[in-house]
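All protein chains but one are shown in place.
For chain A:
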C-alpha cells in the first residue's frame, strides 16, 4: 500500500476527529463553506467569534506545520483565469447547496444524510466530467 494512501487515511482520521470535536464540544457541524460563508454574507453575526476562531486555527496550524515539515506545495494552476472561474463556482455553488466536501461529505455521509450523499454524488460527478472536458479535451488543467 503506497505511503500516500496511509497518510491519506491518517490525515482523514484527524479530519474526522476535528469534526467530532466541533460537534461534541461546540455543538456545530464542521462545514468549511458554511463557517466562512456565514462570515462573508453577514448571516451569522451572533456566532462570528466562534467562526473566526475556527478559520484562524484552519489557517495558522497547517501554516506552522508546513514550515516545520520544510514546506508544502499546493500546485495551483498557473492560469489565473481558470483559477478565478473555479473560485467563483466553488463559492457560489457551496452556498447554494448549503455545504461542501466537509459539511455534506464528511459530516453528512457519516450520519447517513440523504442530502449529504446526493450532494457528494453530484459534486464528484460534476468534478469528474469537468476534468475529462478541461484536461483531456481542452487541455487547460
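Criterion: a residue touches a chain if its C-beta (ideal position, glycine included) is under 8 Å from a C-beta of that chain, and two chains touch if they have at least 3 such contacts; residues count from 1.
What we mean here is this: contacts and distances are computed from a predicted model.
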| item | value |
| --- | --- |
| From "Regulator of SigK", "Phosphate ABC transporter ATP-binding protein", "Sulphur transport domain-containing protein" or "Sporulation and spore germination", the hidden chain's UniProt protein name | "Sulphur transport domain-containing protein" |
| For chain A, residues in touch with the removed chain | 4-30, 32-33, 36-37, 40-41, 43, 49-63, 65-66, 69, 71-78, 80, 82-98, 100-102, 104-111, 113-116, 118-120, 122-132, 134-136, 141 |
